[in-house]
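Missing here: one protein chain of the complex. Every other protein chain is in place.
As written, the chains take the letters A, B and C, and residue 1 is the first residue of each chain.
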Amino acid sequence: MTYIKPKFRHPGLKRNKIGFAKSDYEGAISTLCAGCGHDSISGAIIQACYEMAIEPHHLAKLSGIGCSSKTPTYFLGNSHGFNSVHGRMPSIATGANLANRDLIYLGVSGDGDSASIGLGQFCHVLRRNLNMVYIVMNNGCYGLTKGQDSATADPGSVSKEGSNNAFQAIDLVGLSLELGATFVARSFSGDKKQLVPLIKAAMSHPGFAFLDIISPCVTFNNNPGSTKSYDYVREHIAATSRLDFVPEEKEITVSYEEGTSASVRLHDGSLIHLQKLSPHWDPTDRDSAMNHLQKAKSHGEILTGLLYIDPHSGDLHQLLDTVAQPLNTLREKELCPGRAVLEEINAEYR
Amino acid sequence: MTYIKPKFRHPGLKRNKIGFAKSDYEGAISTLCAGCGHDSISGAIIQACYEMAIEPHHLAKLSGIGCSSKTPTYFLGNSHGFNSVHGRMPSIATGANLANRDLIYLGVSGDGDSASIGLGQFCHVLRRNLNMVYIVMNNGCYGLTKGQDSATADPGSVSKEGSNNAFQAIDLVGLSLELGATFVARSFSGDKKQLVPLIKAAMSHPGFAFLDIISPCVTFNNNPGSTKSYDYVREHIAATSRLDFVPEEKEITVSYEEGTSASVRLHDGSLIHLQKLSPHWDPTDRDSAMNHLQKAKSHGEILTGLLYIDPHSGDLHQLLDTVAQPLNTLREKELCPGRAVLEEINAEYR
Amino acid sequence: MSSDSVVNDMVIRFANVNGTGSASANDMFSKAIFRMGIPVSPKNIFPSNIQGLPTWYEVRINEKGYLGRRAGVDLLVGVNPQSYAKDIAAVRPGGYFMYDSTKKLHHEFDREDIHYIGIPMMRLCMENFQHPRQQQLFKNIVYVGALAALLDIEIEVIRQMIREQFSHKEKLIPPNFKALELGFEYAQAHYDCPLDIRVERRDNVGDHIMIDGNTATALGALYAGVTVAAWYPITPSTSVVKAFETYAKRLRIDKATGKKKYAIVQAEDELAAVGMVIGATWNGARAFTATSGPGISLMSEFIGLAYFAEIPLVLVDVQRGGPSTGMPTRTQQSDILSAAYASHGDTKQVLLFPSTPTECFEMAAAAFDLADRLQTPIILMSDLDLGMNSHMSPPLTWDDERRYDLGKVLNAEELEKLEKYGRYLDVDNDGICYRTLPGTHPTKGSFFTRGTSRDEYARYTEDGEVYVRIVNRLLKKWETAKRYVPAPELYQKENRSTQGIIFFGTSTYAALEALTLLKEQGMELDAMRIKAFPFDKTVEQFIEAHEQVFIIEQNRDKQFRSLLVNELEVYPKKLLTILNYDGMPITADTIVHQIKDYLLMYAHNGRHINNHQRKSL
Partner (left out) sequence: MSSDSVVNDMVIRFANVNGTGSASANDMFSKAIFRMGIPVSPKNIFPSNIQGLPTWYEVRINEKGYLGRRAGVDLLVGVNPQSYAKDIAAVRPGGYFMYDSTKKLHHEFDREDIHYIGIPMMRLCMENFQHPRQQQLFKNIVYVGALAALLDIEIEVIRQMIREQFSHKEKLIPPNFKALELGFEYAQAHYDCPLDIRVERRDNVGDHIMIDGNTATALGALYAGVTVAAWYPITPSTSVVKAFETYAKRLRIDKATGKKKYAIVQAEDELAAVGMVIGATWNGARAFTATSGPGISLMSEFIGLAYFAEIPLVLVDVQRGGPSTGMPTRTQQSDILSAAYASHGDTKQVLLFPSTPTECFEMAAAAFDLADRLQTPIILMSDLDLGMNSHMSPPLTWDDERRYDLGKVLNAEELEKLEKYGRYLDVDNDGICYRTLPGTHPTKGSFFTRGTSRDEYARYTEDGEVYVRIVNRLLKKWETAKRYVPAPELYQKENRSTQGIIFFGTSTYAALEALTLLKEQGMELDAMRIKAFPFDKTVEQFIEAHEQVFIIEQNRDKQFRSLLVNELEVYPKKLLTILNYDGMPITADTIVHQIKDYLLMYAHNGRHINNHQRKSL
């Protein structure tokens, strides 16, 4: 891999520490509906990557099919992207990561893409603790196919057509805690202040970092009765904490009140600072996170923020015990045992 | 549907109240390995159906692919069976049930069949609360393809080949509680005393009744180091309760000690009596079941018995609001709107 | 009114932005033409997106009843500045470009050879309506009004449609009338109305209806007694199950209880959808699913199960542009091979090829009889053009005496009489065996359904001889199927030419027009429309009776021709293909040109027309 700095710098533009302007992290113009929550999330991704000073070619963006899955076209235009097939992004991401462990993998999916057709792949990529950021832009419906209920639509939630959803919702956050995810967060497309540090923390997490982001579909599921509408979410939101992501080199200056603050140090030295809004919850204890979530649910609250993180998480490469060098850089010399060895093998078959 | 009583009765044979002998519930001779846990579960199914006096043609048995999925050939030879494709039994069961709500649907699957390739369908049939009994014969491996680790193999569990499983196990019981299943139980193929009443209760439950039954694979996964071996399970088992299933008409004669006993009345009037072994757990409270399960897990215990039941459960037909008559019995008269209506429809398109 | 004006023969194209409510105004326009007794054929050309991108609506008006697409736009209604350049370029020399003249048109859009018609749509709306949303919506009605004046559409016909449409929201009628008038009067006042293209009442639509294929398919399923539908949303098949639901809600509620005599499940994916259908038909209900290309690929394992285990299965494939996600909002006939040979191993699936909505209705209904009779998957091969566009079509008909053919299913009495039941015994020597349904008899007739090889009594076997017997019987069933599927249609009493032409599905509209055009130019071809696969003997005879046979298909790889050469023993070089696969419905012109090219080549080279090296046009 080669790291080449961008050539032209307009002196007027604000730049991050590796010399990129925010516009270097933008993509094509969005073709989503005006006001779609997904666009706000794209904005937060751009912001986070800019602030994290990520080299664009150091990140690969992947998605399935859906309005949400279109968004990778609308951010990070200098990164390779892969808009795969419906519900199967996790397997593409797995293969890509196995081939080159040195990139940051940012997967974007929808609730249809991940909770219906892709539920199996979602659970299994999580179980493998693949080092990636996995964002579900959760609008409780199938936007691109015109608004059918998805599996994350709450029971009783009313769609624009007026139909009443009869089924249990799949809570992707609860599910991923149950399945052993090492980084679990929920947020809201309208809460950029929370989203940006969450995305940054997720990118720093060395395993599977799951972000369930409620993202209203203004065209099909933003009506009264929908539990994924802007209004409903704003009314029922309950944050776990206020969140700061502090890259390694920065000095910690903010001081928090005793007892309500927690900080989690990540493998790369960076820190996540949480100003906890609930004293009974420890973000590094899965059981505590699950209980916290259950309780909020029974109060009809939508809990947001970082819910759980395993700061000691490894990743799939660690589980598989692969070499540090990206596998896609190995060539004949490292890979091919050569003729002499083949002769020995032949001998075993005589 | 017609209910015709069997014709020939050997006077010597013990029979149930509808005149069937236990042998009427048997199937073809098993071709599984001698000692396979799956055969014991088949035996428990035969026993339960005999005791419940189920008319054989009143039950349909369905499965995917695997050693476990072969078992429906080995029980209930007078019932229709459907050995479908790998991991897709839930969708077949859903369609079958929609077509005829009057039968009992008994689905049999394996941990490979349900937790790997079939995980999506498993979660979704559960979410739809389809009225069926869903048994996973859980051996932590792929028996039929010669012993590869499955997704329910515990991390660190050692296979016969000696490989050490690196991945998190999917706990199907935890998962189904999280996803909102209305009847969740775990048992052990070696514990027929617990299994038979559990199967009976599951058949009486009017929604999705899930039974995760640990069923050692003697050929590939019964070695020291395997957490699904007979020895390991016997050593780590912890029952929630002693269980009795009491059909409606029977008088309740047993008396239980105050405080440790609970009984759940099912829609058909039958009762499940539980002599609870843990006072902190209420089988009709999902949160309590989840906590109980979490605690047992952290103690390294395998919790068995009925863990949770929603006695007020409906089923998919209720959610869809279909007529009481099985849909497959409706004919032209009830289904075809006829020519006159079609003329009206034509008019709308002019 | 100039004397050389063209009456009832034109193409009008609307260039809109999607999500702006133009669709219903455009539909109103074409329906008005239809109600004036003039054959009309509208097509939506929409993006795979929800809001804000260019979308087109193209209407062909043709009193002779040619309903295929025709290239060349006579009048373009451009209300989307994004696409002005492309739109203006599309107008034929001498044609018209109508646009919203609220803003002045930029010089770059000037063309010498076309007429510009500016209607200040937005300004008129701003002046007359208050709410921005209304201003936006009524813009569409304004241009309909203007078109009424320009093309001489009977305004009362449109008024009546507005009355009908808003019969439940009567207060919306006056503002709609107002908008209509604004456009009409502005055009009258500023342009010489009508133009030299115009419409005039005729009596050429008979009792026909304007309906889309997906709705007709859904009605066919409803009439055929479907009680279970399982599906997963995918363009362009989504509206099949949606329409089924709409009509089922209306027509299938039990009066006494208010409960549903049907069950619709939105499955978690296509694999589950088709699994549910198989489960339901195994259990004796009529069930179906609808999907498009990617769904066919995903369903293929299950289709193989249904084929081999011999379970009825009705599957609607509304084809779109492939491969992969391809062009999801464009039309093609490119799933033919995937559908015909769906699934690994030796499999062959029965296909039906409807070409009009009426046939969607009939073939959908027939598909359930066929599936039950043949105990095998039946795939209805529709496409986006047929499924999602409205087509003028004969009215749907149903014979109240008609009874469902549920095929060979044994009931309890029949089982009681049987000595020994064998699920896969070929009792009648037609390759079709007797099935039983769960719940029929407590001790007789149960069997084990499986995707593995088994003997005549449904018992698992690995015996090669038994296997061969079973799969050879499936071939016999395939022969039997030929007797049951709809026979091809011939368009002449007897052959008159050395050249024949074969077509199917939505190419029919353009093909029939092309045949007339060719005839007018002195070239007469014998024509055959194929309605089903497997092919019956007459197809082979037709091909044998001609020196060359042109095959019209809307895919790149000549997939239909592959079926012909695979299944029949015909000489491939005789089969010349007319292809169109750019995602737009094929036009008569394309067909005529390609055939003339062939004939020219043929004249030059003697007998050897090498079709293989031809590029598609």
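Methods note: a residue touches a chain if its C-beta (ideal position, glycine included) is under 8 Å from a C-beta of that chain, and two chains touch if they have at least 3 such contacts.
None of the values given here were measured: they were computed from a predicted structure.
Of the listed positions C:82, C:160 or C:324, the one in contact with the omitted chain in the full complex is C:324. Considering the whole complex, the residue from A:164, A:298 or A:328 that touches the absent chain is A:328.
When the missing chain is restored to the complex, the residue among C:343, C:393, C:446 or C:577 that touches it is C:343. Chain C meets the missing chain through residues 47-48, 293-294, 296-298, 300-301, 304-305, 307-309, 321-330, 332, 334-335, 337-338, 341, 343-348, 450-453, 462, 464-465, 467-468, 471-472, 475, 555-557, 559, 562, 565-566, 569-573, 581-584, 610-612, 615-616.
In the full complex, chain B touches the omitted chain through residues 31-34, 65, 67, 85-87, 116-117, 119, 142-146, 148-149, 151, 219. Along chain A, the points of touch with the absent chain fall at residues 1-7, 24, 28, 55-58, 60, 62, 72-73, 77-85, 88, 90-100, 102-103, 120-121, 124, 128, 316-317, 320-324, 327-328, 330-332, 334-339, 341-343, 345-346, 349-350.
Everything below uses one rule, namely that only the chains that are shown with their structure count from here on.
With centres defined as mean CA coordinates, chain B is found 36 Å away from chain A. Distance between chain centres (mean CA atoms), chain A to chain C: 40 Å. Counting only residues that touch two or more partner chains, chain A has 116-117, 119, 151. Shown for chain C are the residues that touch two or more other chains, namely 268-269.
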